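Read the structure below first, then the notes.
The complex appears here without one of its protein chains, the remainder shown in place.
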Amino acid sequence: MNTELLGVVATFIITLAIGIPLGKYISKVFKGEKTILDFMAPLERFIFRICGIDPTKEMNWKQHVAALLSLNLLWFVYAFVMFLFQGSLFLNPDGNPSMSPHLSFNTAASFLVNCNLQDYSGETGVTYLTQLAVLMFLHFVSAATGIAALVVVFKAMREKVTDKLGNFFEIFVKSITRILLPISLVIALLLVFHGTPASFDGKDQLITMQGDTAHISRGPAAGMIAIKHLGTNGGGWFGANSAHPLENPDYFTNMVEVIAQVIIPVALIFALGHYLSRKRLAWVIFGVMTIGVLIFLYPALHAEIKGNPAIAQMGPSSSGGNMEGKEVRFGAPASAYWCILTTVISTGSVNSMHDSFMPVSGCMQLLGMMTNCFYGGNGVGILNYYIFLIIAVFISGLMVGRTPEFLGRKIEAKEMKIATIIALLHPLLILAFTALASFGLVRDPSLPWLNNPGYHGFSEMLYQYTSCSANNGSGFEGLGDNTPFWNITAGFVMLLGRFLPIIGPIAIAGILAQKKYIPESSGTLRTDTGTFGLMTYAVIMIVAALAFFPALTLGPLAEYFSRH
Amino acid sequence: MKTYLLPSLKLTAVLIILCSVLYPLLIAGIAKTAPGQGKGVTLSLNGKVVGYENIGQKFTKDEYFWSRPSAVDYNAAGSGGSNKGPYAPDFLASVKARIDTFLVHNPGVTKEQIPVDLVTASGSGLDPDISIEGARIQVQRIARKRNKNEKDLFDLIDKTKEKPLLGFLGPEKVNVLKLNIALEGLPK
Partner (left out) sequence: MTSERKKAKTMKLFEGGLVKEALKHAFVKLDPRIMVRNPVMFTVEIGTAVMLLVIVGILFTHTHDQGSLGYNIFIFVVLLLTLLFANFAEAIAEARGKAQAESLRKTREETPAKLIAPVGELRVDEIQVVSSSSLKKGDVFLCETGDIIPTDGEIIEGLATIDESAITGESAPVIREAGGDKSSVTGGTKVLSDRIKVKVTTEPGESFLDKMIALVEGASRQKTPNEIALTILLAAFTLVFIIVCVTLKPFADYAKTPITIAALISLFVCLIPTTIGGLLSAIGIAGMDRALRANVITKSGKAVETAGDIDVLLLDKTGTITIGNRKATNFYPSNGVNAEVFQERAVLASLADETPEGKSIVELAKTLGGKTQASDTLLAEARFVKFTAETRSSGIDMKNGTRIRKGAFDSIRNISEKAGNAFPEETVIKVKEISSNGGTPLVVSENEKVIGVIELQDIIKPGISERFERLRKMGVKTVMVTGDNPLTAKFIAEKAGVDDYIAEAKPEDKMNYIKKEQISGKLVAMMGDGTNDAPALAQADVGVAMNSGTQAAKEAGNMVDLDNDPTKLIEIVEIGKQLLITRGTLTTFSIANDVAKYFAIVPALFIASIPALQHLNIMNLKSPESAILSAVIFNAIIIPILIPLALRGVEYKPIGASALLRRNLLIYGLGGILVPFIGIKIIDLFIGMFF
């Protein structure tokens, strides 16, 4: 095996090696057991005191949702206003302008929902103030929101019948103080010592060897890059995101960043196993998710390593792979690995330009976001998976002749209603809005939206809404998306694609927690077996992927077949 | 929801201080001890800063090792890629043009020998590296231009190239700016 593939394998192994103990740690944090970061307790107590929060006051699921929405509403207003006036505020050494209202709306929504679609460019669209006090702040709190929502569901899945599911603020604050902040600090320092800037100095100017004048954007980027990955956010400091050599200076930082973005989603699976004392279930979920990822990864790796046949036809050897939009220091395999990981997880940071990937890889990236539950974003990945789990439990429960039950609770009409609405939402948002955009282009083909003609152009639009609905944030960046139409429609898709899939699972879990607990018997369908895992995978692929088959046919598949 | 608004507001304020003020300041502080003091590592030639180690710059003159094509013309204040689809006609046309340009400047090189990274634009537009092949293929041109022994240039590439991480992870590559600085340093 060559060094490039070895790098990919090593990255995955390290992820697992860190993920398992980290999961145990996260579980202990939320169980209130002793951990090495207990020295944070005084800080937390201080925060609760000055905020007037009683962390011991338990909430039911509806109160959790209310608290979650209160926080998010405030952040949204705050971010919107800040972007609107950033040009005239302090900490703006490069003199960047304020945003238009529709771009403010889009950007506020995008960062609030952990999507981090960027219709602006990092170097010129935001100021140091908004980068740090708005974007980086939202990186932390949106990730913590996802984790906290999942922990509420963990608490509801325990065996006792209850409507008391802990205090949302307590879970939320601990997600930051015990998980996100300390780990981000470590990652940021690793980056700093490999060349990522962290100072508050503005742009630099110099004369190059050839005699050109170069302006070099810098800034306190390291901290933000750490949390953008750890929080599965993806919104970077620079326009080129993690392809930028200051944001991601070498192969080591590339490994750090791609591990950082998947580490909490992976750890949360094992946290679930530890928290509920259902290790087998955790391993089955991990297995299904990993197989899901590998099935998307293989074609992408293959296509990128093989390179672009259209270029090979013109002469140059394709031994380097498909290098358009990629960096030499990462190479095609590590870029392909990253592109799949960043799309299955809702990070959406890129170390190479997705628009320029081969059609097969583009198709896999799209599928990663369409399924949106293989590892998935912080907290929300498992929440999405939970929805499919409920549907899988329902169908397979019937298949073995029992009224379906999951972890001792019967799944009935009400839960199915919520689960199907959430499962429906994703294809609805993606297909309906892509249809709207297609309709717009049919009416007025002169609209300057697409950077590429034909099928690839269609993929750009499909990718945009898929990315928004999945709260991913990566893009086929060729799309000219800083227009009122794209900013506003994408903003709505992101908001809907975020909050309904969080509220749904909390509601289901909350309702189930109040139901009678039925102990397992030999007739109970076990959800921690390979067979059930396979069933879940089939449900995910059929519900989440099959609906998109015609759309994919007109996009990447048509593009692929027209060359093969 | 109303009951949660006030604590939410206070919590937001506290967390802005924690995450957006204390956290980056702490990192900036520690970064002072890092190479480049957290401002990026610069490289100098003859005592004059000529660039950042990690930021690729434009090399189009025949006496230098060329960098990769850049969709943003190596504008380090506005990074980005071409975002062209792999089969987009205009993209393929520009690749064709790059191949032709390269062949004109490197007589004796066949188009099959050109490594793909030299005719494709990077994702950031600031790629500081090229492949080893990409450097070696340029040796003939530079040797002729600079009246140098080809072997010395090959040796220079070998000396400057960066091995995979720990020797076995990731690609081998060579930093164009470092290579060109070293090139300038060769005895006349």
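Read from first to last, the chains carry the letters A and B; within each, the first residue is number 1.
One rule holds for everything that comes next: a contact is a pair of C-beta atoms (placed from the backbone, for glycine too) under 8 Å apart; a residue touches a chain by one contact, two chains touch by 3 or more.
Quick caveat: nothing in here was measured; it's all calculated off a predicted structure.
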item	value
Residue, one of A:100, A:124, A:420 or A:483, that touches the chain absent here	A:420
Residue among A:186, A:207, A:294 or A:542 that touches the chain left out of view	A:542
Identified contact with the non-displayed chain, of A:200, A:283, A:492 or A:517	A:517
Interface with the unshown chain - residue positions in chain A	391, 394-403, 408, 411-413, 415-417, 420-421, 423-424, 427-428, 431-432, 434-436, 438-439, 441-442, 455, 458, 516-519, 521-526, 529, 531-532, 534-535, 538, 542-543, 546-547, 549-551, 553-554, 557-558, 561-562, 564
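Following the convention adopted for this analysis, only the chains that are shown with their structure count from here on.
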item	value
Euclidean distance of C-alpha centroids - chain A vs chain B, Å	28
Chain B to chain A touching residues, read off their complex	1, 3-12, 14-16, 18-21, 23-24, 26-28, 30-31, 34-42, 45, 49-61, 64, 68, 74-89, 91-92, 95-96, 99, 110-131, 133-134, 164-165, 168-173, 177, 180-181, 184
In the complex with chain B, residue positions of chain A that touch it	3-4, 6-7, 10, 47, 50-53, 66-67, 69-71, 74-75, 78, 121, 123-124, 132-133, 136-137, 140-141, 169, 173, 176, 181, 184-185, 188-189, 192-193, 195, 197-201, 203-204, 206-210, 212, 214-218, 220, 222-224, 227, 238-240, 243-246, 249-252, 254-255, 307-308, 310-311, 314-331, 334, 350-353, 355-359, 451-453, 456, 459, 476-478, 559, 562-563
